[in-house]
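One protein chain omitted, others in place.
Per-chain residue numbering starts at 1, and chain names A, B and C are given in the order in which the chains are listed.
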Amino acid sequence: MSGNTFGKLFTVTTFGESHGAALGCIIDGCPPGLELSEEDMQRDLDRRKPGTSRHTTQRREADEVRILSGVFEGKTTGTPIGLIIENTDQRSKDYSRIAAQFRPAHADYTYHHKYGARDYRGGGRSSARETAMRVAAGAVARKFLEQRLGIKVRGYLSQLGPIKTDKLDWEQVHQNPFFCPDADKVSEMEAYMDALRKEGDSIGARINVVAEGVPPGLGEPIFDRLDADLAHALMSINAVKGVEIGAGFDCIEQKGTEHRDEMTPEGFLSNNAGGVLGGISSGQPIVASIALKPTSSLRLPGKGIDVDGNPVEVITTGRHDPCVGIRATPIAEAMMAIVLMDHYLRHRGQNGDVEVTTPVLGQL
Amino acid sequence: MSGNTFGKLFTVTTFGESHGAALGCIIDGCPPGLELSEEDMQRDLDRRKPGTSRHTTQRREADEVRILSGVFEGKTTGTPIGLIIENTDQRSKDYSRIAAQFRPAHADYTYHHKYGARDYRGGGRSSARETAMRVAAGAVARKFLEQRLGIKVRGYLSQLGPIKTDKLDWEQVHQNPFFCPDADKVSEMEAYMDALRKEGDSIGARINVVAEGVPPGLGEPIFDRLDADLAHALMSINAVKGVEIGAGFDCIEQKGTEHRDEMTPEGFLSNNAGGVLGGISSGQPIVASIALKPTSSLRLPGKGIDVDGNPVEVITTGRHDPCVGIRATPIAEAMMAIVLMDHYLRHRGQNGDVEVTTPVLGQL
Amino acid sequence: MSGNTFGKLFTVTTFGESHGAALGCIIDGCPPGLELSEEDMQRDLDRRKPGTSRHTTQRREADEVRILSGVFEGKTTGTPIGLIIENTDQRSKDYSRIAAQFRPAHADYTYHHKYGARDYRGGGRSSARETAMRVAAGAVARKFLEQRLGIKVRGYLSQLGPIKTDKLDWEQVHQNPFFCPDADKVSEMEAYMDALRKEGDSIGARINVVAEGVPPGLGEPIFDRLDADLAHALMSINAVKGVEIGAGFDCIEQKGTEHRDEMTPEGFLSNNAGGVLGGISSGQPIVASIALKPTSSLRLPGKGIDVDGNPVEVITTGRHDPCVGIRATPIAEAMMAIVLMDHYLRHRGQNGDVEVTTPVLGQL
Partner (left out) sequence: MSGNTFGKLFTVTTFGESHGAALGCIIDGCPPGLELSEEDMQRDLDRRKPGTSRHTTQRREADEVRILSGVFEGKTTGTPIGLIIENTDQRSKDYSRIAAQFRPAHADYTYHHKYGARDYRGGGRSSARETAMRVAAGAVARKFLEQRLGIKVRGYLSQLGPIKTDKLDWEQVHQNPFFCPDADKVSEMEAYMDALRKEGDSIGARINVVAEGVPPGLGEPIFDRLDADLAHALMSINAVKGVEIGAGFDCIEQKGTEHRDEMTPEGFLSNNAGGVLGGISSGQPIVASIALKPTSSLRLPGKGIDVDGNPVEVITTGRHDPCVGIRATPIAEAMMAIVLMDHYLRHRGQNGDVEVTTPVLGQL
């Protein structure tokens, strides 16, 4: 499989650069009969794009998705679904200077070494623009998971720089521009962000994604374990530098007696496993957490080099987002949904005949 | 691809349960001309197996690997390499009790829900035994990477429970049973482990893996980014619950000006990226870190349920390893080597190095 | 991999139904630096579409392809290439009758059994319209093969119903509407077709595709042999019912001494192998031949059934093409080019030709 296709049975193949004519993707393997419309995807796309908070009336990036195939009379046909988002916000800028530079902590240098050249306009394929299609594709998966299986996938910001959230109130998540589930932290986050914006610097973030209602049995050991595929999917998001499942790095200092999630007829007594045991879903909520690095597109000068190896000072002008990590929330939800969709189809196929009478444990 | 095959061009497919007749694997895509013998793999296998420390003369699990194909006159032919390890240490035990139980924090429950049954002897396919083949396959990759490309992949224990290592001295790593690179911490670790063993409890660990000498340009955006594939490979190891690249979760609280690795003609000024930028290797050392959960095979009783849903008290008898995480070091090295090998071939071709002087025949 | 993606390193993923909004595809894995424009693809598309012969000035299906990504400043960047063809010739017809019918020898019945429903407008995804994208993608492969490797892929009609061609003159192939390489047979074919058109019946055809200049060594035994992948690619074209390589079915009655292509320092003495030996290219021209079945879209009534199982008489109205097989010529060329491209990259790497002089940075 090429690097731009994800999944085995439910596959998502994307194309598009930040300044190309359009972004698009092909979703293959969506079962027939699912009601689907542009609205299903537009909702999630709107959450992702910049300007939703401080500039709610302005739409700088239209991000309007169009369905080109695979849907007939409002339902999926089982044939591939083609999606497209035309790039409208393409300002013609003078990029000639950037063309010859490698900005520190950007993919310029590595893309150049891989391809021998690069589309330097705004980051090209390495730009976060391509994630728009992942969100669109993820919306299809989320709809199927929710409607057919009652699986709910939701994410939230659990940490912005030094500020950690203490409470998890799902209702709060969409009430503020941070996907923050803790109302008490919002103003602190706003102040922090304003300060950063003034400084011209940026900060990282931590996002949690939770999938509830996942039936036990999903995952294909030993290499396509559910947690391994989730790690792959989440680490493939721009700016992600770490992935944890359940207790994650806290496991290091946990005793075995602490860590193990004991089982009673009423349910599991804890969820340090994060919903995945032996690489297979246990029926418990699947809990993943990712670390996003701070953006490197800063107006504060940084040391870079040009294509001939000479030192240059690099400054990024234009719109400045002090914490791009926040915007990863819908993308992380989308990737988790896509992985679960793929695994559901793989399992349902390979073990559809298996009848298990052993009770499924809930959680106390 | 099925769940038991890893990789795109350099693929590893494994089989085998802890108490089956044998473990085995097929390595496909190894370029021709690489000198290879059982010794190359045995070395890494010996490092992995239990008893290397306190019982260096005893070999409870022989773990002797045999090459069945793909090597001729001491060199790989380019055809698939079949490897086998016959299971010799199969004690006939009375497993009937375990058969009907789901041990907490083991894969019993999830395997049962997936397959409707399971080979309950010692964990079956979910047991860590299968990792022996990964180490064997990884040895092939490591040899190629080192001989052909000068790439060195090495791992070490960076944290055992609460004990963190301060120094990194590669020479120390194989001088103690912990893969500990800091001589000053070894006795502390030994004492800690002895205490745990007496308690009957277990603890987690953190392993770091480093690949040096990796050329820039490896990785296939956007889904098969090098870091995404590494995360996949490492998370697929039993007991891994978290993966970080470079600064990892420390990124959350890093400012952009701190995080970015500035570039000068003499080189990069730091390596928070961990050697991967935009999903592609930058030429810097690739640094990954994983969290291993504490083993759940304890003699301290835990609450489980049986196949009918009744509560049972579960005790694991037999050999007790208080920190299985340590043993993941060679496995993590193996997985990183396999990923790099696969990506190298994707970038440069499986036979790109083959030089054939035999004339090409035209047609009369 | 899903059913709508072809290839391992050079992959083509398509979407689109005959009456959907658009057809499209994503080409992933095209190496960077190849000059590419819409014209390169339009040329091959124009050869494929109906109306090129008797109605050369009319364009009923515009089939105008647009490049949406992956090309910058006239050259491929190595990132995915998105292509789109908007469907313009969508007559709003009354399909309600057809919706409930299964036409004999059409995919209606099988699509219904697979998906539980189908887009019945004009054949939906099973229509030959989707092959337009294959031709567009194939044009990219053909350009690379020709420019970089000097490989030429060309096809021609070798038999139309009972009329076999005797001579192979490449110059003739594009001088007539049949892709016929034998000028002496053209008027016979025209007369035959006119008679069929009057009858309202149809006939099959045989197409040969030849690739010259292919270096030896392409093909991945044992399952992805070059000939096996070619057979897959060609059999996947609508209406193909048979594939032969080299002497093909003539081998059955050939003696071993006849069949074998002897070798001398000057070259091979024959090419019964068709350029593939042991599943790997030999350097000889690769010769494949396919059988196309006659179209089933006839105005002559045929027996079908409706969705409830009742007998119906089926008549197809509208444009009638007595030999759709002819139109498979550019599609067969495209598929062969795509297979060769994929195998070349597997053998030699996706970026093996990229030369980067920019210095590699070390670490301070």
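Throughout what follows, contacts are C-beta pairs under 8 Å (C-beta built on N, C-alpha and C of every residue); 3 or more make two chains touch, one makes a residue touch a chain.
What you are looking at is a predicted structure, and each value in this text was computed from that prediction instead of being measured.
Enquirer: May I ask which residue of C:80, C:155, C:181 or C:219 touches the chain that does not appear here?
Expert: Going through C:80, C:155, C:181 or C:219 one by one, C:219 is the residue touching the chain not shown.
Enquirer: Among B:32, B:213, B:267 or B:285, exactly one should touch the missing chain; which is it?
Expert: Counting the whole complex, the residue in contact with the absent chain is B:32.
Enquirer: Can you name the residues of chain B that touch the chain not displayed here?
Expert: Given the touch definition above, chain B has residues 1-5, 7-11, 13-17, 20-26, 28-29, 32-33, 66-70, 72, 75, 77-82, 84, 114-119, 124-125, 351, 354-356, 358-361 touching the missing chain.
Enquirer: Write the list of chain A residues that the hidden chain touches.
Expert: Listed in rising order, the touching residues are 1, 8-9, 29, 31-33, 78-79, 148, 221, 345-354.
Enquirer: So which bits of chain C touch the chain we can't see?
Expert: Counting over the whole complex, chain C touches the hidden chain at residues 1-6, 8, 14, 102, 104-107, 109-116, 125-126, 130, 159, 161-162, 201-206, 215-225, 227-236, 238, 241-265, 269, 272-274, 277-283, 291-296, 298, 300, 302-305, 307-311, 325, 347.
Note that only the chains that are shown with their structure count from here on.
Enquirer: Looking only at residue numbers at the chain A/chain C interface, is the share used by both copies over half or under half? Answer same or different.
Expert: Over half shared, hence same.
Enquirer: From the mean C-alpha coordinate of chain A to that of chain B, what's the distance rounded to whole Å?
Expert: Those two chain centres are 26 Å apart.
Enquirer: Please work out the Cα centroid separation of chain A and chain C, and write it as a whole number of Å.
Expert: The computed centroid separation for chain A versus chain C comes out at 37 Å.
Enquirer: Please set out, as single numbers or ranges, the residues of chain C touching at least two other chains.
Expert: In chain C, the residues touching two or more other chains are 1, 8-9, 79, 351, 356, 359-361.
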